[in-house]
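Removed from the display is one protein chain of the complex; every other protein chain stays in position.
Then we have chain A:
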Amino acid sequence: MAATLEGLLPELEVIRKDFPILARTVAGGLPLVYLDSANTSQKPQVVIDTMVDHLERHNANVARAMHQLGAESSEAFESARDRVAAFIKAPSRDEVVFTKNASEALNLVANTLAWARGPLAVGEGDEVVITEMEHHSNIVPWQLLTERTGATLRWFGLTEDGHLDTSNIVDLITERTKVVSLTWVSNMLGTVNPVAEIARRAHEVGAIVVVDASQAVPQIPVDVVASGADVLVFTGHKVVGPTGIGVLWGRRELLEQLPPFLGGGEMIETVTMQRSTYAGIPHRFEAGTPPIVEAVGLGAAVDYLDHIGMENIHRHEQAITGYALDGLATVPGLTVLGPLQATQRGGAISFELDGVHPHDVAQVLDARGVAVRAGHHCAKPAHQRYGVQSSTRASSYLYTTPAEIDALVEALEYTRSYFKVG
């Protein structure tokens, strides 16, 4: 059955060889079954080599050093920006801002909006709309913004089957709404949200649309303009890139109106003791020495994904997710949280196992070499919505095989027998 699974990447075994960590074993000499890619993805050799090569041969600060190495490093750094811009189909490379991670990118938007004057200003009587399925990083910055400005935070609720409840969209997104911020793909429920539809309503009332695409960019071909977003953020380490690098894409007209975020080197045009003027985008939002080698690694990562093809990766994810949902359905006492059709969701599958706490599930799975995540996945409100304290989450990626899903299902059966449930 597994061998004939439609949609799998045809050269899966070759792809797996690109990821050296997949060849290692874990305690007890067991093969590693890595099903925690929604947490962080593994890195292909080309990303590792590109970063090592940069450090070995081209290391210098960027945009400051007037020597050959400085030119090479700046070229590598800015070329990574070009690659990322092309990867997400950004109309201009200047619209791509490098940050530390997706959280910093979201905080950048929320903070600069708190400081904005004029039409972008957020104040008393204004509203910010988020959803109940957000990662904490797309909740807390907006709580801080509304607390600091006196604005009101509102949110979309969720339906029983794990979708956004958009039935009250007209009452929720009104002329008072200044910002609508939502996740494209839920990191807990896996749900793919109707971003374009919500963006349409938000734009009717003149609100800015911020999209957390941390779980979407790894799995779905992304065209930032077609998405409907005004700002879209994601993190490098979930797209086979390194940690320490995130991306904020924003429409040029919007980014140009936002005040600076962090002050410092590189973000200025000129500085006197009295005042400063600021660089244009994207550098205005990149104070200080940026994460250079991380950006270079991210450039190699998106090149790698482009080479395999995001359409193909998406098909693979859907095939594996469908296979996993089928497999999990055979485990007695197991309940999947979120949509049950692979076509309506991403590759992160959170579930409960009757009678065994998620920590204990993850512990027993780990003893079988199967790496998953257990806890609230930084989405406590979404767990609370479904009356669940915590869950176990298995998440696949382009290197995941049906045999690994079989290993997960088998290990879950073992977990049930270990804890003597059923």
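The rule is short, and it goes like this: a residue touches a chain if its C-beta (ideal position, glycine included) is under 8 Å from a C-beta of that chain, and two chains touch if they have at least 3 such contacts; residues count from 1.
The working rule: contacts and distances are computed from a predicted model.
Not every chain of the complex appears here, and the one that does not is recorded in UniProt as "SUF system NifU family Fe-S cluster assembly protein", selected from "ABC transporter substrate-binding protein", "Ferredoxin", "SUF system NifU family Fe-S cluster assembly protein" or "Sulfur oxidation protein SoxY".
Listed residues A:38, A:102 or A:364: the one in touch with the omitted chain is A:364.
Across A:376, A:393 or A:416, the single residue that touches the chain missing here is A:376.
Only one of A:5, A:30, A:65 or A:140 touches the chain withheld from this view, namely A:30. Residue-level contact of chain A with the missing chain is found at 27-28, 30, 356-360, 363-364, 367-368, 374-376, 380, 383, 389-390, 418-419.
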